[in-house]
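Okay, handing you the structure first.
Here's a slice of the assembly, chains where they normally sit.
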Amino acid sequence: MTAAVLANNLWVILCGLFVFMMTIAVGLLEVGELGHRVIGSLVKTILITGLAVLVMAIVGFNTAFAPTIGGVIGNPLYGPGLFLGGFSPGIADSWWSVSGAGLRTGTYFLFETAFAAVTLALVAVIALHKMKPSAFAIYSVVYFVLIWAVPAAWIWNPSGWLAKLGMVDFAGGLVVHGAAGAAGLGIVWQIWREEKAKGLKVSPPVHYEVNAGWLTVAILLLWVGWFGFNPGSVLAFNDEAIVVVETTFIAAACAMVSTSMTAYILTREVFNPLYVVNGILMGLIVITPLAGFVSPASALVLGLLCGPIFVYAEKVVGRAKWMSDPVGLFPGHLVGGIFGVLMIAFFAQNQFAAGSGFPGLPNGVLFGGGGAAVKQLGIEVLGIGVAVIAVFVLSHLTVRVLAALMQGITTNYTEAGPVETTSGVPAALG
Amino acid sequence: MTAAVLANNLWVILCGLFVFMMTIAVGLLEVGELGHRVIGSLVKTILITGLAVLVMAIVGFNTAFAPTIGGVIGNPLYGPGLFLGGFSPGIADSWWSVSGAGLRTGTYFLFETAFAAVTLALVAVIALHKMKPSAFAIYSVVYFVLIWAVPAAWIWNPSGWLAKLGMVDFAGGLVVHGAAGAAGLGIVWQIWREEKAKGLKVSPPVHYEVNAGWLTVAILLLWVGWFGFNPGSVLAFNDEAIVVVETTFIAAACAMVSTSMTAYILTREVFNPLYVVNGILMGLIVITPLAGFVSPASALVLGLLCGPIFVYAEKVVGRAKWMSDPVGLFPGHLVGGIFGVLMIAFFAQNQFAAGSGFPGLPNGVLFGGGGAAVKQLGIEVLGIGVAVIAVFVLSHLTVRVLAALMQGITTNYTEAGPVETTSGVPAALG
């Protein structure tokens, strides 16, 4: 390997490891926000981590990243990807779509598998206490083979139809966060259908109880994980990868201040841990789709916008009586991810985007992009629309089929809290 | 340094850091499986971490890795290794046995010292609550100078007699896991001798109590640690190092599924955290001795075998009334490690092994190895036999001598649980 290929693989595989830790960190985040007895959160995220590796290795990596069939889905039988080459050493070659940087199949597989895992962990916060463990386990398999793969194959796979149209989404504002929100919506709607059928007028809310220690470990691991998530998404170690570290961290820091301030103005509470932590997360989410396209100063501006958006979105979502979103999937990941994707058309600067592999991305509206920027906005809006709908439909169909097969997907959750058996086995996953 | 030498040192020293975290992670695993009040587990593993660095730096690195005296033990007075060169800058040169990859003495020292530390942490799970802290501290010094060094000098040191015979053990199925089991057996036998002398008919079992938070942090750190453990054991950053990331992670994921399934079939418990976590560990243990010799598909097969093996071994070990093995040293590390070493002769593929520095390793029986594979099996069986016996004898002799000097090595442990004093000082280590 040349020096650059060595550095690229070393960088991306280490970044993959950091992202790998984020799935379990989401479990710790649930425990940190909802109380320390949520043993199911931890089992759930450990299971997701393992299932991601297994299912993606068998075929999910191909359905997302192999050369697509008609731009729609990766070829499941593509040789070097199908079970990572099986008994042959094909895994050691460069993967077709990242061969420019010399990334090996093994490197790229770990990196993207970690992304798939953490995306499902985000979806799963909505299943908390309410979805049967067995139903969720089967859903996971479908998810890694199909539901996660669809936006990835369309947008991140260079042979995907949206990628060919010019849609970009740097590290997954839509492919990860927006899609997690859409998939979660597909599940939560089914939960509500079953709750209504039981005669409930209101979906039982999940009880909050801050556990500061686990909340802290969670935000630390997630912040470290995002060091892999965004900077690693350059898929090379170059000058721009270093810039992305800074845009990512600056957006997080600004959003922390902005969200704490907004919460203070509304509630007069100083430094509520939930707003400090959710502010950091909102900044990380919003910058994700464009961290590789913008300047540090733009990251500052984007971070400052996060506070009012998150606090307002949380208020609106909180009014819904037909569902419970205790860890902020919709105001955080769905709203933040989509907002960030839209901002590409405003804040992108070609001189940054070129370094992260998108030399054709025009400047945004705020940087003189003009008509090209408006066209880019149109493409992004189209992509958001079709991807959100597709993921929502696939996710909802999956749980509908599971509900038919298993007499419903929901547990007997009541506001009294999750039932945990003495042996430590969760009665309901998460 | 050339690009390759830079990458090799960067990779191996970072992998060393990940392995370095595993010793304390074993302490957290004990807390996660046995309840959160086991303060001694944490002090014990912190002490092991520090003592490993100190004793290995003074002489233990030499007894394991310096050119051997007659193939049996590393020369303790070998210059560049004895106290890492003392006041001279010899530490900055390449170490003799890894100079092909340009690994510096400092790089290789950190990596192997982390291995020595975590091996003793595994041994120490068997001393839990039952061995005097002072006895364990002295045992540690002997361990790093001699007990750990023996299998390392025989198998990993290229001048060792088993290495010269052709024995291989990629990242320590025998040198780490099997040897930890053998050393633990040497201790637990002495504990039982003392318990019998006190008139006990049954060795008091150690109380189980799952603490999900710490269990989760432990498995996360151990999984991350194994990213260093196996892929770092290529002792270079090359194509094969990347393959090893995948074989390691796939085996872990498959074993998680296989062990959960096996436990479900036997107990009807869905997703018992102990089996989820121990399944992952079993997969990581079994793949360790051959992660650098096999394909991803072979890792899948090996992972699937783990569930039945672990659950059955745990049942057999659990019947023993004369000892308590609360964290699974024998069914996990001893059985899994040795099983993995035996599988080398069945699953190895020369095209993978060549990349991890073993171009002479023949294909396994399943890949047309024929007579050469059978001969390899014989060598591995021989190596397992002599190493297990040697380590067991050295470990048992050490505790016998300590028992004579200290009026026994055991504490007054009863089933009622460990006695922890109010000041936070453990009455019994671990």
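Residue numbering begins at 1 within each chain, and the chains themselves are lettered A and B in the order written.
Definition applied: contacts are C-beta pairs under 8 Å (C-beta built on N, C-alpha and C of every residue); 3 or more make two chains touch, one makes a residue touch a chain.
What you see is a predicted model; the values in this text were computed from it and never measured.
Taken over the full complex in this file rather than the chains on view, the one protein sequence occurs as 3 copies, with 2 of them shown.
Keep in mind that, in the parts below, only the chains that are shown with their structure count from here on.
Note on chain A versus chain B: their Cα superposition corresponds to a rotation of 120 degrees, in steps of 5.
For this pair, chain A with chain B, the centres built from the Cα atoms lie 35 Å apart. For chain A in complex with chain B, the residues that touch the partner chain are 1-3, 6-7, 9-10, 13-14, 17, 20-21, 24, 27-28, 31, 36, 39, 42-43, 45-47, 49-54, 57, 83-89, 91-92, 104, 106-107, 109-110, 133-134, 214, 217, 423-426, 429.
Listing the residues of chain B that touch chain A in their complex gives 3-4, 6-7, 10-11, 14, 210, 212-213, 215-217, 219-220, 223-224, 227, 237-240, 242-243, 245-246, 249-250, 252-254, 256-257, 269-274, 276-277, 280, 295-298, 300, 349, 351-352, 355, 367.
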